[in-house]
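Of the protein chains in this complex, one is absent; all others appear in place.
Coming up: chain A.
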Amino acid sequence: MRPTPRLTRIATLLSVAALSVTTLAACGGGGEAAPAGQSGGGGGSDKLTMGFAQVGAESGWRTANTKSIQESASSAGVDLKFSDAQQKQENQIKAIRTYIQQKVDVIAFSPVVETGWDTVLLEAKRANIPVILTDRSVDSTDTTLYKTFLGSDFVAEGKKAGDWLVKDSEGKSEVDVAELQGTTGAAPAIDRKEGFAEAIKAAPQIKVVASQTGDFTRSGGKQVMEAFLKSNPDIDVVYAHNDDMALGAIEAIEAAGKKPGKDIEIISVDAVKDGMTALSEGKINYIVECNPLLGPQLMDLAKKVKAGEEVPQRVVTEETTFTQDEAKKALPDRKY
């Protein structure tokens, strides 16, 4: 066998492999469709039909988000067509196109990334199907492409985290912050960084000495924190863009013989159950909530849009913050 034909063969194999991955992934997405199934377009009946293209099931937060949407759809009498894009934009675009063909009443989705949506959103607009963005926004100059954006204000979340730190640092001469960023390029990571940076401008003694992505995962947070503890031994505060990375950082700090929450303060965003548990145990100092339970608000908006009512371009989900004492009280009825 000469090397060249083999190379060609490998190349062919790889492309076949890539193809089957996409097909399989697409099938997987379809397989998770809600019981509504293939019951045809919703144009004929008075029941509202909604096509929802979810990002994936990448975290406990996302699972809670999916559950909330599915439950509130069935209690609001909405025929929900649900698809899971497994964190791939192409799958999401495919799902949205399918919804356009099925002539659903409303399309809602949580964009995987910020850009690249103009074409498919224009197709929806031409088919006269209103689009609602949930949880994450798109970066487009044409704001007529979607009716409204329902979701958290990530910049505000970052600001709340920063504001708490500014108050906490009063009277301290120097506060070194290590930042654990989310997935590079993701809206929550960009905005939470921006909001935090803006808030800490008020206190010149607060400095971000190290900032690196932990990919929103526990092992990412742990590995990055391990390295930070060695290259910057004087870290006073960790600001993590989500609870999972904060939980990873806690383990790294403990392995270094320090006490998380005391020797090194930890601020985090999300307020999932594991994070709240750590907060109530005193290992995290402050959590800004990012509420995944936006199903009821989404169904309300969808009905209003269908009835032709005016809705605001931006609807912010109701969110709060938690200190250690508040976490102890809230923990028993935490759903996710």
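Convention: contacts are C-beta pairs under 8 Å (C-beta built on N, C-alpha and C of every residue); 3 or more make two chains touch, one makes a residue touch a chain; residues count from 1.
One rule holds for everything that comes next: contacts and distances are computed from a predicted model.
Enquirer: Can you match the unshown chain of the complex to its UniProt protein name from these: "Pilus assembly protein PilO", "VWFA domain-containing protein", "Stage III sporulation protein AB" or "Simple sugar transport system permease protein"?
Expert: UniProt lists the chain left out of the view as "Simple sugar transport system permease protein".
Enquirer: Consider the whole complex, including the chain that is not shown, and state which of A:Leu145, A:Ala256 or A:Leu331 touches that chain.
Expert: With A:Leu145, A:Ala256 or A:Leu331 as choices, the missing chain is touched by A:Ala256.
Enquirer: Considering the complete complex, identify which of A:Thr49, A:Ser83 or A:Thr217 is in touch with the unshown chain.
Expert: Once the missing chain is taken into account, the touching residue is A:Thr217.
Enquirer: Of A:Val175, A:Leu247 or A:Leu279, which residue touches the hidden chain?
Expert: Final answer for the missing-chain contact: A:Leu247.
Enquirer: In the complete complex, the non-displayed chain touches which residues of chain A?
Expert: 1-3, 6, 13-14, 16-17, 20-21, 24-25, 28, 56-60, 63, 181, 184-185, 210-213, 215, 217-220, 222-224, 226-228, 230-231, 244, 247-248, 251, 255-257, 274
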